[in-house]
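The complex appears here minus one protein chain, its other protein chains still in place.
Should a chain be cited, it is by its letter among A, B, C, D, E, F and G, assigned in written order, with residues numbered from 1 in that chain.
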Amino acid sequence: MNKNQLESLLQKVKQSEVTIEDAMQTLSSLPFDDLGFAMIDHHRHLRVGYPEVIYCEGKTIDQVIKIFENMVSRQVNILATRASMALYEAIKPLHMEAKYNEAARVITLTHEAIPVTEDYIAIVAAGTSDLPVVEEAYETAVAFGNRVEKVVDVGVAGIHRLFARLDVIRGAKVVIVVAGMEGALASVVAGLVDKPVIAVPTSVGYGASFGGISALLTMLNSCASGVTVVNIDNGFGAAYAASQMNKL
Amino acid sequence: MNKNQLESLLQKVKQSEVTIEDAMQTLSSLPFDDLGFAMIDHHRHLRVGYPEVIYCEGKTIDQVIKIFENMVSRQVNILATRASMALYEAIKPLHMEAKYNEAARVITLTHEAIPVTEDYIAIVAAGTSDLPVVEEAYETAVAFGNRVEKVVDVGVAGIHRLFARLDVIRGAKVVIVVAGMEGALASVVAGLVDKPVIAVPTSVGYGASFGGISALLTMLNSCASGVTVVNIDNGFGAAYAASQMNKL
Amino acid sequence: MNKNQLESLLQKVKQSEVTIEDAMQTLSSLPFDDLGFAMIDHHRHLRVGYPEVIYCEGKTIDQVIKIFENMVSRQVNILATRASMALYEAIKPLHMEAKYNEAARVITLTHEAIPVTEDYIAIVAAGTSDLPVVEEAYETAVAFGNRVEKVVDVGVAGIHRLFARLDVIRGAKVVIVVAGMEGALASVVAGLVDKPVIAVPTSVGYGASFGGISALLTMLNSCASGVTVVNIDNGFGAAYAASQMNKL
Amino acid sequence: MNKNQLESLLQKVKQSEVTIEDAMQTLSSLPFDDLGFAMIDHHRHLRVGYPEVIYCEGKTIDQVIKIFENMVSRQVNILATRASMALYEAIKPLHMEAKYNEAARVITLTHEAIPVTEDYIAIVAAGTSDLPVVEEAYETAVAFGNRVEKVVDVGVAGIHRLFARLDVIRGAKVVIVVAGMEGALASVVAGLVDKPVIAVPTSVGYGASFGGISALLTMLNSCASGVTVVNIDNGFGAAYAASQMNKL
Amino acid sequence: MNKNQLESLLQKVKQSEVTIEDAMQTLSSLPFDDLGFAMIDHHRHLRVGYPEVIYCEGKTIDQVIKIFENMVSRQVNILATRASMALYEAIKPLHMEAKYNEAARVITLTHEAIPVTEDYIAIVAAGTSDLPVVEEAYETAVAFGNRVEKVVDVGVAGIHRLFARLDVIRGAKVVIVVAGMEGALASVVAGLVDKPVIAVPTSVGYGASFGGISALLTMLNSCASGVTVVNIDNGFGAAYAASQMNKL
Amino acid sequence: MNKNQLESLLQKVKQSEVTIEDAMQTLSSLPFDDLGFAMIDHHRHLRVGYPEVIYCEGKTIDQVIKIFENMVSRQVNILATRASMALYEAIKPLHMEAKYNEAARVITLTHEAIPVTEDYIAIVAAGTSDLPVVEEAYETAVAFGNRVEKVVDVGVAGIHRLFARLDVIRGAKVVIVVAGMEGALASVVAGLVDKPVIAVPTSVGYGASFGGISALLTMLNSCASGVTVVNIDNGFGAAYAASQMNKL
Amino acid sequence: MNKNQLESLLQKVKQSEVTIEDAMQTLSSLPFDDLGFAMIDHHRHLRVGYPEVIYCEGKTIDQVIKIFENMVSRQVNILATRASMALYEAIKPLHMEAKYNEAARVITLTHEAIPVTEDYIAIVAAGTSDLPVVEEAYETAVAFGNRVEKVVDVGVAGIHRLFARLDVIRGAKVVIVVAGMEGALASVVAGLVDKPVIAVPTSVGYGASFGGISALLTMLNSCASGVTVVNIDNGFGAAYAASQMNKL
Partner (left out) sequence: MNKNQLESLLQKVKQSEVTIEDAMQTLSSLPFDDLGFAMIDHHRHLRVGYPEVIYCEGKTIDQVIKIFENMVSRQVNILATRASMALYEAIKPLHMEAKYNEAARVITLTHEAIPVTEDYIAIVAAGTSDLPVVEEAYETAVAFGNRVEKVVDVGVAGIHRLFARLDVIRGAKVVIVVAGMEGALASVVAGLVDKPVIAVPTSVGYGASFGGISALLTMLNSCASGVTVVNIDNGFGAAYAASQMNKL
């Protein structure tokens, strides 16, 4: 509710076009549904066809299905992340049009198509093992209406592989770099492009990679300017931020 | 050097317009100067009036002055971060037009003015103690030609202070959130705006803040989408990335 | 045993109302039973109907059952936390009146009802995934005779959801805030109420949440005054402390 | 602004007793002053004589003095924590009635006396080296109008010292336990009293005490129920929370 | 091989009582068997009936059995720690006299009885969940010929339980204290006895106990003198060191 | 592509021996195959019979098989590390000549034998539990054409076992030391030889070994000169580096 | 106060040999003085000439002097650890007989000589930089009446230096091993002797020694049996425990 809306509402109260009870209702009510165990936020959908998002981890299958049903009833697009195969198998019979990207662990259900940007987001990944995070980012970016290009297995140990794909990376409006182990790819890419680089550390590695901490620290300490970082394995978050930037 | 330039160069070699020696020179030489202890990179300046940047920490005053001289001789704008008062006092007699923002620990020297954007970056800070980082971000963003608005001391402990300035924050194209201690401000702001939010954890705090780790983790784990994070106290990095986004 | 009791006991010894043997017995014996592997403490029950508590984790089913039997034989209320379904299934045939809250992993057995307070404890939680901790706190607070109100899924990413329930929170005598990921909710709530806020970090999250460390640090560093913190996922401890405060 | 006030305001708008401009002003303005670098919050003072608090660390002496002046001009009590001797020496000539507790690093300025509670807070400390934190807690609790009793140097290595003072501890309504090194005192005290125990880990110790982490972890993992914890060395926070509880 | 033995050997070489080849053999050979994947050390057994020890974790069942066979063939007592039930079931048919303490995860095989000390080691434990570590320490101490007394479930949360058993603890020559969670018991016990106290942190706990780190730090930082510490869950190591002390 | 090759290529362009298109092709193409999800690098094989390496962890069985097939088709030797038994069982029917070292978790497929060095690498290990890492290092070193000697179970607790094998260790050109727990073996060995010592910490241990961190830190802090360190459990990396050194 | 004493006291009360007031006095009073900021414990001195100990770190010079005076007035031996030169210079004019070991940072004042043991404690140190800890241990052990032998600079990097002094080490009843950096010396020594080994990690080192954490972990994970560990740089604690063992 911005200043204009507030002024307009008060104006209507003064002119008795709106009762005090209704004004109070408007002022205190906000756009979400209360399911008891979850509050579903409709804000995002107010913008053109953006999906509503369910983060499934830590929720029971029953809980996710109830949230899902609520969303379907309002005819919105849905993006469910960190969704197990078991969850998908429970949802599928109820909503045959739901799709599952197993590597990404993402369920999508599209009610109405959303227009796709001309500019694209490049998702660049160091190794094959980083693919699950790449796919989560990919599904998210696509669900929010972005054109996306993937460049995979171009880690710095064989830097010529990266250079061979450099034109695709340099053509992007925003670049997401996904890397585990030592995570050096983000710095190298950021030194080669002049666009925002969102770095996603992954939990790929062993020993002193400490489940992604090594890559996370590498990215936070990047000597290349223009790198910002999201949580370990957070493909969704990277793509969400990239989508915001791609549409600036 | 892109494909077209490469093709053109080879064409000229074939047509003997360029000698093999010159072609080799062009292919191997790259735009930087070697001072022995430092390689100065001219890339950035190729773009309209962007400053060249010196990160002063860990360099001796002598080294910084030599780098400074090299830049001045090429008539570029200069932005020197993490500059101590002692360093500024050594530079000032040589370059009277150099300016020092003590809180920011930033020296700037402007050779030619750079056009300022219409869109602005909002720098939002939780507390007064975060000001040094705010100022480093401010000087950087301005040096790169951005309009900037500052909103300071609006930490979540008194959330009404934040709401009172919400219109300024919502009007920005990109938002930088600076916070130490528990760093919760980034999540709250990101939940209230629909623009990229760059979070800068600061080392403000004591005990279990662990020099900024607490705020860093908070921001990386933000439940609000659209937050990306830079290193602790990295006002420069946040502003650099914000500038890239502001100019998309 | 306070000074008065000590004086009285000695007086009786002097007046031969109590034999030396009995006095020694009284002075050295203390109210607990020794099961060999566990010492059961009856102190708490001396107060009106408070349950005796078993922390089940790390105990074998056999051990818990023996402790349970000992308590049942003394006709007290019982609260068993961190109880697996398997444990409940072993106890149920023996004590049909035992109840199990699966989300909370809590078994309760009520021998005599305990009076309920007029003031209430509000349990406020950031997300649906925090429900197990909410439920453990709920069962504990109820078992100790407190009125409780739950407010769930009001994380700071959509702060309007929190504001919509603010009156319930502000009406409480003590507030428990349960949050994982970045745990910012505790600071925001503490800034909005003027009552003791007990913060419970949860292990909900991934990557740099480090099993609850991120939320724990956030809460310890809260810039809002009046926040105290308990261990990660320690719903029981939060409710126990809240109960003490609610009855002050 | 509660429901009644909102209803009343809208009523006045409707009856043209309040103009729309004024109503907007009221709805958006909130009780704080903006000094540019700091927002001073008057909320707390609305309650009987409670001091306004300045956390001085990370603020320049100039900044603190300006905040101080603003508060003095509104004739409120002031409590400035983490105040260096240098800061006090800068304030003293301007405000002769300001008092400094050097061990506590606290400046207090009392404009009007605040009534003192009958119930008292006990501050129990393990060692002499913990005194600075004890004193910060003491000054805070007194400034907020609480009766306080101190019990110092009763660490668990000589547990008879603790028992000799047990009646003072048991007589309190709330207990603050201050301990560094291994911090075991909190568990022992909580096992001996039936009141809320707020544990403050201190940075006293060396080697594997890691600046207070050891004591912090000890307190978070306390096997005694009823213990809640604040940040390392946070005497202020413990006393603030204790004051809230003491006045329940 | 001490100085006397060396002198004697050289004397014999000089007097041709020992050939140079034999002397070289004696000087280079050392008392162990090489199984290819393991070198079995017979040193310890040279002392009266002390068992040879196998640490089973990380070894395959086949490897342990081969080491076991080698020891049996030399007719020594055997103590196998961290032995799974599966391992015991593989060994039992081959060596019916082998005994298994399931809680301790220890297999013992006694070839000849070892004399038992008059002085005893007290093993004091905070909670029932610490029993596996208590049992490992117990089996080890007994196998090395020590009299042992166990005092279990006397954690500091109910300190009267500890005091009721204080005479048993004070009667010991060496005290082992086993505790998880906050591990405060070691400090309290060491403050009450004047004998060496060996503290064993256990991994019992959750959240911020970090698998025993909390208890470990507590014990290392003990404010009570005379406490030394072994690795988390290292009941064997504590008992081995205690046995050395008990026999001084 | 070195300077000479570049000059030669440009010469040929000038003399029209090479077309501009072909030159561009040569300059931009690099020796790898793109499988979509993986880029296979042929560089290494250009050297005499060195195997191509697949790191299997985090790759699906399907992905590994496709990479494997690509390599087989080019008739190279293959070394697949971190290969599960399930993976081997999927590959075996397709490539009967593939061999599996179960302890090492390594699959090898030799197309043409590679000459073996005269100098040897010694792999020295502290305990039997370190064998999986020893075997990974062994298979790698052999696959790269090195003679290897293994010295196992010579941890510092019984230092005479180490001395008995010292001549084998001292005869090596490069020494790999594999140790978990406290990892002290690396320092002792490096103090006894005058050759490069590559230390491999292993995750063997429990409690405060923290999955190999303890051994890692020990090795990094070695007071003996000449020790360099690789990641925890990284037998492959140690052997690869040792092979480079052995062939200097 | 043991059972016999309790019985005897009660007997006397009954026979009116002791008044109730006196009995209460006896039962509640304990042997310490309350200085307001410190409780001085006289327990230890009850044993033959043992010194009373002041841990000076974190105490003001004034506080230490007051504690010192109290002790002097009771004519006991004094051992003040972590004493700065400044502190010593404040005490010296008042108590000319106080002695200062600057390396150890220990002040001692001997009122009456204490008999010295025949058995000795060996203090073995890895490097010259560990001397401050060695000296603190030495002063402590001597003050408690132990014969002590020092063996310094025998780190494992040159293990022959250790062997040359092995007879001194093996002759001791208890061995203290002091080492920083990687701390491997403790394991090697414990493998060579059959006596209790108390390991003291020191903060000597840099980088990944993390102020002594590396050495601490090494010692906790020692593969050699019989090693117990104290806090980083805790020479006092090691010597105190060693003294207890030396006198068993």
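Quick note on the criterion: a residue touches a chain if its C-beta (ideal position, glycine included) is under 8 Å from a C-beta of that chain, and two chains touch if they have at least 3 such contacts.
All values derive from a computational prediction rather than experimental measurement.
In the whole complex the chain that is left out makes contact with A, B, E, F, G. The missing chain, though absent from the display, is touched by one residue of A:Thr140, A:Ser187, A:Thr228 or A:Gln244; that residue is A:Ser187.
Among A:Tyr120, A:Phe210 or A:Phe236, only A:Phe210 touches the chain that is left out of the view. For the chain left out of this panel, the touching residue among B:Asn77, B:Thr128, B:Ser187 or B:Asn234 is B:Asn234.
Residue-level contact of chain G with the missing chain is found at 127-129, 131, 152-154, 158, 160-161, 163-164, 204, 206-209. The chain not displayed touches chain E at residues 3, 6-7, 10-11, 13-14, 16, 20, 23-24, 27-28. Mapped onto chain A, the footprint of the missing chain covers residues 126-127, 155-159, 181-184, 187-188, 190-192, 205, 207-210, 213-215, 217-225.
Definition applied: only the chains that are shown with their structure count from here on.
The chains in contact with chain D as well as with chain E are C, G.
Interface comparison, E-G versus D-G: the higher number of contacting C-beta pairs is recorded for E-G. Residue-numbered contact pairs of A-C overlap by over half with those of C-E, the repeat interface among D-E, C-E or B-F. In the CA-based superposition of chain C onto chain F, the rotation angle is 180 degrees, rounded to steps of 5.
Averaging Cα coordinates per chain places chain A and chain F 38 Å apart.
Among the residues of chain D, those in touch with two or more other chains are 3, 127, 158, 207-209, 213, 216, 220-221, 225, 231-232.
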